[in-house]
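Report on one structure; see the data block that follows.
A single protein chain has been omitted; all remaining protein chains appear in their positions.
Here the chain labels run A, B and C in written order, and each chain numbers its own residues starting at 1.
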């Protein structure tokens, strides 16, 4: 890899400015026309505790958080302790010394060490808060972080708080630069030089889902807070009112999905967002949405389970619940996102599919994407098509569940004369009247299942990464796709014949596409971050493929190298 | 088939005594040493509406409700209308005429018609209530229903209400006999003669589950009413207090499973019972039981879904939810019953497995078994082993989630000095302290999954019906097994080479047993009463078998002939 | 809701009957409640196509099937949230919720406080028969412990709750109680509820002759007493006092409480106004906020 695809990890105590340092560096790189992909872990404590923020930046597209850092910036002893085993030859190590709360062990051979007295300098400036500015100054000098854009970013942020605060921070930044200047740079890491700025935004997965909701024409949102999904509601709460829409925080998840169902019945594009525990509580109402053919959309930001589990950690283990989590036969359309861009685009897709197919649509995101900020081409609202439900034309007698060729029955909004009808969770005839006859149930189930089948051909085809025959194909989903892309590329560069298949439509499964892909590969590896190999299960059940599962569940995403190693073992 | 394996269907308006007629006939046959298997359908209305009660009786063991009736006794015009298409040559037809509310069309060729003026006679006796007694008298004469045992049953029932009422009913019964006596019997159907009375009970699936709970040493039961599971709670409410135990009706299903978890933590054998919608609501708490390794047992009496669906109808469509209905990776042990006897025995098993493996255990029953009464050998309490959870020996420092060889950590009851600990839904160390480290999560998941694995070998092996090689093997579950048993026997009698495989342990799946069975069959047919072929899905996912799904979902069980026909088509 | 704002039509009570035939048992109090609903709709001239009737699951929750209107038959206990969503989506339409004591106060009991305190602009009619009818007779939160029911063959262990006191405590802005045996009174109370802007709650005692053997028509007749003349319906303390029943345990029927405060939809609309929100707002301005 180019030495300017690099990863800077900042670590320290929560509240010490770890997050803002990361944000500033990321924004400065993005302004300089570079790509960024950030990754964070949060302390389990409410306040304080170990925090880590890592920025990967490169002039080229980035697909994941990377293998490990190239540069570590340690704000305190805990940060050093947690990361010291990763100080491999070639890495650079910037740390608070002297005057910090720790003295590192002997620096390992080949590690490039840059002691910077961050705390001491901050103390001299009589402001603990300036510690991270000192660090940033040093980092900018040492690793060629664009000073112009970094200052723009700082100005944008602190400018609002008044000249004095801005100047003080810039001063600390300069101090950091001065401290680094005399140090001899021995490592090869440098952020790429600025290029023509691209028209991008920098946004987290959760904010992106919120933005997607706005772009998708959302009118009503109801949710109950839950880590790591709450920021979607926060984003929507902040911006939806500007567009005249409504957000409410419900008393629990059952109420929020209920409100979504009610609002959708009443004619509004509606959605909610939650995480695993909330999804579990919504199972019954999602069945009702299927049965009553009411469009509802739900984002599930998966976290470490089961139960309360590891609420701030990454996992992709809600696929079983997403697809099978209803009593009776009541499927949903399930999508999953790969990256932050998908969080925008596929939230629009999910809202559209719910309207088009009049059924529940679940969009799966995950804990690592939720807070990962990435550069995304600035979305142009005009590029997004908003699909509306098929409406009754007012002709004849209205029957809500009319049998039609494609199984989709026109809807009608309350308030329309002549369209009065019932939406119900009981089995029913075309008019909605309860009926427990064998034929009714069989025909209506066939209708409800039949209408969503075409989505496998009508949703964008699953991307195949690579051409021709391969010794091994990787099939994976969610944010693990980004890891697979890089692993495939690097393996290919090393001469391996590998391919990738990256489904976004999880259910119903585009079986023919799976089969066609697998037909070109000798072996199929399915990496995923869960214990049971949930996608592997569905592949075995629905296709003729015999996948080799590759599961990890330690609360962290795969790294490209981890995936490459496994491929090399089994290819 | 012997002409004395026969099915008498009584049909009429709810409230006309349809159910008690069926109950009396069934009890009389059981008292006469015969086997019975009854089947009912309920009106959707609260009161009134079409009701049907069918008694199948034979000197030999009966496995299901049968193909169709041999004898129809129609109390009113609706009963006739609903059933007249089933009046095939050879069937007998007893009906309320003259003086009833209908006159049948021309009796089809070959149908043996016996008009009995039931309403008229009742009217003459000035008691509408005696109509069914008249019918019963006629039936007893026409079809050799044992008069002695029938009178015993009537006496048992009406005796409590005083001599007058008893005599009046017996009188009506005699009237019915007199009316039938002069009729010329042209059909071949007769209930077998009494044999030495067997030591049996006659009980419904729901009551049987209640009885199993008592035999299994249940101490605490909490439930929320729901069709078709409520009778389990009713049975337990009536009898558990006699054994010193406690039943409460909770405010909802989430509360009931929560109470069960709490009581179990506090050391009591605990369970709940519900149906699909309730199970959906319990998903989150079942995940907590898995994570906290707390024994909880739940009976799910499946009904027609999805959503509110067809609440009084039969379906076996909760397998997906039962196995996959949790966020994160959180499996359960899932069992399913074949018949009423299983409802007793496997409720005991399920309670035992929960204690043994310290995890949630789900027992699946269904709407047709719930109300089906069957003859069951009288259970002997001494035959049932009650398993208790492994308890801490008091040595050393107690660690609730201690890593042990078999993954099962000893428990301790509150009140025990030195055993204080926390049960938690957060990921945790051996002591129960929260830990979100990668190793902890991976090891603990491995422990929790690992400990339940042995159940596939330790639970009773899946029954194989037949020997040697076969052209086709039927794999099925739940009450459909009873249908398969008869279909297999009859097909074999017709010369077909067929076998059956009847799993009761649904999850984890005894894969080797499936494979071994399938290795002896050219084709595998999987009949089940749901839309998606849920067991087929799991067979495809977990074994190398390529099953041929055979699904129906009209709210009714399979009939043997229906299954035989399908086998003949594809064999 | 306040139906005052609705388009007015001139219809008879029977015009609000739908084509689905009523399935309740003969003698069930619900027949009377349904007539009262038809009557109040007709008197107010409610345009059916601007009415959403929403329910959960239970005998009482079958009501929407029998009313000509837009309607939803949802899940046990969940009429409240669904109706809240529907009301917020169409604040210019009328929303009527009907349901049972189990539906509303047992499984649905977690939603009630929030609907009331948020003053969701809808009318909630609770058919209070002290039993679970549809599931064939288990005790409900309003059952008396004397009742021997399906899961309580030896009587119940619980004290019954007090729906009126709950709703007053929760902050409902219109609280009334009727009895199915007094259809004229019920119609008046329902009419008042429909006219009220805000969360209006009407509790109606109703006999279930099929499963509740003790809360008979006669029992209710003895139980109820009209709200005394001169009761100040704007006085929460006085309403609570009445709701808590008199020394002989009589239950008040009539209007107990009625006040006005902003409804949830109004408060949400105020937020939109505050931020200057409107349909034509340029979404690019929001996207710009994410530029680095």
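Quick note on the criterion: contacts are C-beta pairs under 8 Å (C-beta built on N, C-alpha and C of every residue); 3 or more make two chains touch, one makes a residue touch a chain.
None of the values given here were measured: they were computed from a predicted structure.
> Can you pull out the displayed chains that the omitted chain is in contact with?
Its contacts among the visible chains are A, B, C.
> Touching the hidden chain in the complete assembly: which of B:49, B:262 or B:450 does that?
That would be B:262, which touches the missing chain.
> Looking at the whole complex, which of B:214, B:279, B:323 or B:529 touches the chain that is not displayed?
Among B:214, B:279, B:323 or B:529, only B:214 touches the chain that is not shown.
> Based on the whole complex, identify which of A:247, A:261, A:420 or A:472 touches the chain you can't see.
A:247
> Can you tell me which of C:62, C:118 or C:191 touches the chain that was removed from the display?
In the complete complex, the chain left out is touched by residue C:118.
> Would you indicate which residue among B:421, B:437 or B:497 is in contact with the undisplayed chain?
Residue touching the chain left out of view: B:421.
> May I ask you to list the residues on chain B that touch the chain which is not drawn?
Within chain B, the residues that touch the unshown chain are 26-28, 30-31, 153, 200-203, 207, 211, 214-215, 219-220, 222, 239, 241-246, 248, 250-252, 254-268, 270, 284-285, 288, 292, 375, 378-379, 381, 413-426, 433-434.
> Going by the touch rule given at the top, which residues of chain A touch the chain that is not shown?
Chain A touches the missing chain through residues 44-48, 223-227, 230, 233-234, 237-238, 241, 247-249, 251-253, 277, 307-308.
> Pick out the residues on chain C that sit against the missing chain.
Within chain C, the residues touching the omitted chain are 105-111, 113-114, 117-119, 141, 154-155, 157-162, 165-166, 169-171, 236-237, 240-241, 244, 261, 264, 267-268, 270-271, 274-275.
Keep in mind that, in the parts below, only the chains that are shown with their structure count from here on.
> How many angstrom lie between the CA centroids of chain B and chain C, rounded to a whole number?
Computed value for the inter-centroid distance: 38 Å.
> Which residue numbers or ranges of chain A touch two or more of the other chains?
284, 288, 292, 424-426, 434
> Which chain C residues sit where two or more other chains touch them?
Within chain C, the residues that touch at least two other chains are 57, 73, 75.
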